[in-house]
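Omission of a single protein chain aside, the complex is shown with its protein chains in their original locations.
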Amino acid sequence: MNQADLPRWATAFALPLLNLFSALLVAAGVIYLLGESPVECLGILINAAVLNPEGLGYTLFYAATFIFTGLSVSVAMQAGLFNIGSEGQMYVGGLGLTLVVLALDSSLPGWLLIPLAMLGSAAFGAAWAFLPGYLQAKRGSHVVVTTIMFNFIAASLMNYVIVSFLIPAGQQNTASRVFADAAWLPKLNGILPVLGETPLNISFVLALVALVIYGLVVWRTTWGYQLRATGLNQHAAHYAGISISKTIIITMMISGALAGLAAVNSVMGSTHYLNLNFPAGAGFIGIAIALMGRQHPLGILLSSILFGALIQGGFDLSLEKANIPPETFIFIQGLIILFCGAMENLYAPALSALLKRKEK
Amino acid sequence: MQPAVEFQQISKRFGAVQANRDVSFSIAPGSIHGVIGENGAGKSTLMSILYGYYRADSGKLLINGAEQHIRNSQEAIKLGIGMVHQHFMLVENMTVLDNVMLGMEGGFRLKPQRHEVEAKLREICKRYSLDVDPLATIQDLSVGVQQRVEILKQIYRSANILILDEPTAVLTVQEAASLFEVLRLFKEQGKTIILITHKLQEILEITDQVTVMRAGTVIGSVATAETTTIQLAEMMVGRPIVTHLPRAAYAPGETVLDVKDLNLVNSQKVSLLKNVSFNIRAGEIVAIAGVSGNGQSELLEILSGMRLPTSGKLQMQGKDLPFAGRKDADGLPANFRELGIAHVPEDRLRDAVIKNFSVMMNSFLGYQKKLGKSFGLLDYKSILKNCTDLLAKFDVRPADPHLRIALLSGGNQQKVVMAREIAANPKLMLVGQPTRGVDIGTIESLHTRLLAMRDAGIAILLVSVELEEVRALADRILVISGGAITGELKAEEFDATEIGCLMGGIHTH
Amino acid sequence: MMFDDFQFSSILVSTIRNAPVLMFAAMAGLFAERSGVVDLALEGKMLAAAFVSAAVAFATKNPWLGILAGIGISVAIALLQGFVSITQKGNQLVAGIAINITLSGLTFVIAQYLFQQGGRTPDLGDARLFDIVFPGAEAVAGIPFLGWVYTKLIGGHSALVYLAFALIPVVHWVLYHTSFGLRLRAVGENPHAADAAGINVERTRFMAMLCAGVLCSFSGAYLSIVQSGFFLRDMSAGNGYLALTALVFGNWRPLHTALGCLMFGFFAALQVQIEGVVFPGIGKVPGSLIQMIPYVVTVIVLAGLMAKSVAPKAIGQPFVKSR
Partner (left out) sequence: ADLKFAVIYDAGGKFDKSFNQSASEGAERFKKETKLNYLEVQVASDTQTEQVLRNLARKNVDLIAAIGFGQAQAVQNIAKEFPKTKFVLIDGIATGDNVSSVLFKEQEGSYLVGVAAAIASKTKKVGFVGGMDIPLIRNFSCGYAQGAKATDAKLEVIQNMVGTTTSAWNDPAKGGELARAQFERGVDVIFAAAGGSGLGTLQAVKEKGKLGIGVDSNQNYMHPGSMLTSMVKRVDQAIYDSFMQLKNGNWKNGTQYKGLKEGGVDWALDKDNRSVVSADMEKRVNAAKQDIISGKIKVVDFREGNKCPV
């Protein structure tokens, strides 16, 4: 009945693939009902998101943001904290980098400005996560609730700041001024021209680096050990001399910093200005990614790419097929999370029975 | 006469572990039947099969002569089977009454039944001399009383076959004695009782027949009258057991821990420790004896840095323990450990291990800071080596460092914790209930370890509710009652009656 | 507008209108979570029920049929959630979030497919749920304070508002004074103990999900066929999460949770009223900052007054009979 009976290849690959396939099957049913051919749509989707280099560039571009928000949620989860606030932390992180850029983009060269701006985004994200962390650690206020509240508060605050201070005079776009070139992240199509005109930029590389660091820190360092111990058993962590409140506060701040860094990709890598509600749900998708990727670096990477591909491919598909609104892909995303993230054992009994019969 | 319960060739396997293999024996109706065996021998698994928790992979189960397929606990209950588990099965934030009613409410509305059941409970309490307030909330009750609630539940349900899985592990001698009174009453009423315990004395005291298990199989069933504890112990572990362990002469060194006027008042203004003063010298074992819930747990917590005292002077080798000016104990245990204080906590599952970590990852819990290489990286190579060594040295079974520790039996988990704390080479060792739920073979080896530490000049504070254990280990015995030390005895003055009086708060001197 | 302009009476009435959406959902969450199933999917159930209620009410011109259909879909989703988190023992948080995302997309797609109005249903017109006017309302309307109380504060709301308030004692009663409630709490607190007592843990949790499904549907119906008069994509607008907050805030107890919902309703109403008001000494506070009030208050209250909330112990853990 459980996964333990199955060989590793089955739990690591066969089951997730079967689940993905099931989710797509349900999605295909809906697409069929909408009057389109599922097979053709899948073809378009894969082509647009993966095969076509420019499409792949967009897929990875979206993935870069999701890796950061996914990491943000994951690192908090390691400490047993469910940070729903990555959205707000990313939003405020965007303000941090924008302030740095607006102040310095006429005077500093890119190689100095960009790291400074990233520092700004991380610092603001961390600061925004500090209070929920502090309240959880010292007052026991549920971090789930406080981070939800902080998302709303961030939205109001950012609305106020952007509208009252950042919109250039006489403009109506609810966004800051466009950054000077020094603040534009170098694009990867400089090195890989085949990617064509995509916003894919060095933050994707940074995201990969962040994944590796995350893996190392969580599983290979003393601090990571303490982090996981706190997440799994607070009593034992206390017994082991780990400062629970310090761990919680620092973890939340790291989580916030990672969420803040997610802003770098979309603000400095694509729009080059800070606009109202720019995170557009990336923080929430981070939750899905952390849960689906089981907080494991490889899992986070793969689910980020899957989500990036769905957004990119789905968008292109809805361009071609008028009957399929883009919202269909929100629905499909949900299905995939449901099947791959919450029903991982759906086929375990059947597969296990099948393997047993073969043995005999 | 038909046996009340008959196991025929029962087998059960968990992954790689064969928990039960071809287990066959039968239990006469109206008898008290003991089941003993080492940790991990498969006793609980077998009982879980009887109670419908697990389904046997193969084999037959006969209740009163008829074959039964018990698929879940509801069906077991219908067959008149009741079980008191190793870990209490009580809903902590509910009242005794609600816990008793649970599953047997007898109607949609609770109110009318509540009155009825309450009256019935009071009557049962009287008849069996069980002192339990039906309206008390479980979490406010001591373990002994919680145990009584479990029994109460079974009486209320009028179970005819009653399984008790290590019911006395957390009870004092007195509490155990009153439990046995109840069991004898049961027997008189013709009920069948299955009793699992690691205390062979209890087997002799109360059972009619005893079945010994080892490594999932039955070694034999004998009539209690025809056996002795020594025989039983040998059957269990397959080798003779030494009951009186050799120890070096008492030659304590200088004072390691000095406690003066320690007080603890909790947030509800209840005084939990009152002017506790004592010291421990190098090379001696000081035991704190007492009924559980009299401040021992808090004392251990304070001495290990897990909790702050309200007032008092605590010195380790002449220096104050570093908690002055702190608002909470968050992170404090690390500082205490650095001073050479090791701690085997009472509740190992809660405090001492992380269930989802492997044995290896648990083998350095608390000492993680010491294992860092550069950049705070953990040195897995040496960790694995250390862990493998420890497992071999302490005979942990299975000796697989990568196994999730939750899958080890309780005794083996305890060995891992002991091994870890001893390996830290402490100056002061705090040990809480080291052998709770542990089989006698393991007890022997754990006791040997503790004595060896003492002989090596380490100061040891032992907290135990087992007087036998206190007698076997202690050089000096402090008795605690109501948070105050009520008396002190030297090892040679050991007197169970006097200690019993002191534990009850009665001063004899 | 000056500070003394704002009207307390209006805030109270508004509070009563605001609260039911949260109240139904929070009570739904209470059933699920007291049984040990984290209900992050309130948002999704609410949205689905809002859509189906509106669509069926529109098609049949009957709000009651709409509500009935809403119950159906919400229960179906709750059972799916149960299948995933109880039977399959999947991660309950993932299941909840997945259901929310799925339904946010699906309700739009279906609404668009059926009505071609951008994920909106047509106006319900007369198929909306009417407000109940108390007998003799007109006669007493003129009496200064009592008239207001009778016609505005307690009278003149839709049936669902009364249902929401009636629910508070009912849920309390079910939870604490019936055998179902006893089992439910036991299963959410210590499923192993419940199981040992012969209770079918999974079935009890499914029953709880059933209750959650029914209750949550009213929340959706209230949004679409009482408050708005049509369905619009994502119209649950975060209310499911707010309801969950109220639940945590209320320590998973019905009365306190309802109080939490009323508090949210109150501050939402207050915020509406003080937008644009000139405060003595401070002046006009920007609207976007005023929007924060309910959330800031929640954080302060959580941090200050009721620091530690104690969740049902077994919450979020699938019941597995082994160590």
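Some notes on this structure:
Order as written gives the chain letters A, B and C; numbering starts at 1 within each chain.
Keep this in mind: a contact is a pair of C-beta atoms (placed from the backbone, for glycine too) under 8 Å apart; a residue touches a chain by one contact, two chains touch by 3 or more.
Since the model is a prediction, treat every value here as computed from it, not as a measurement.
Considering the complete complex, the chain that is not shown touches A, C. Remark: the omitted chain is touched by one listed residue; of C:I101, C:A127, C:L223 or C:A311 this is C:L223.
When the missing chain is restored to the complex, the residue among A:P199, A:G260 or A:G334 that touches it is A:P199. Of the options A:H142, A:K187 or A:H272, the residue whose C-beta touches the omitted chain is A:H272.
On the side of chain A, the interface with the absent chain consists of residues 58, 61, 152, 155-156, 158-160, 163, 167, 169-175, 178, 197, 199, 266, 270-273, 275-278, 280, 315, 318-319, 322, 326, using the contact rule stated above. One chain is missing from the display, and on chain C it is touched by residues 1, 5-7, 9-10, 13-14, 17-18, 21, 116-120, 123, 128, 152, 223, 227-230, 232-235, 237-238, 268-269, 272-273, 275-276, 286-288, 291.
Everything that follows uses one rule, which is that only the chains that are shown with their structure count from here on.
The touch graph of the protein chains shown is complete.
In terms of their C-alpha centroids, the spacing between chain A and chain B amounts to 46 Å.
The geometric centre of chain A is 29 Å away from that of chain C, both derived from CA atoms. For chain B, the set of residues that touch two or more other chains comprises 355.
Remark: chain A residues 4-5, 216, 220-223, 225-226, 228-229, 232-233, 235-236, 238-246 touch chain B in the complex. On the side of chain B, the complex with chain C involves touching residues 14, 51, 53-54, 72-74, 76-77, 83, 85, 87-94, 98-99, 101-111, 113, 153, 355, 406-407. Those residues of chain C lying in contact with chain B across their complex are 177-183, 185-186, 189-190, 192-200, 313, 321-323.
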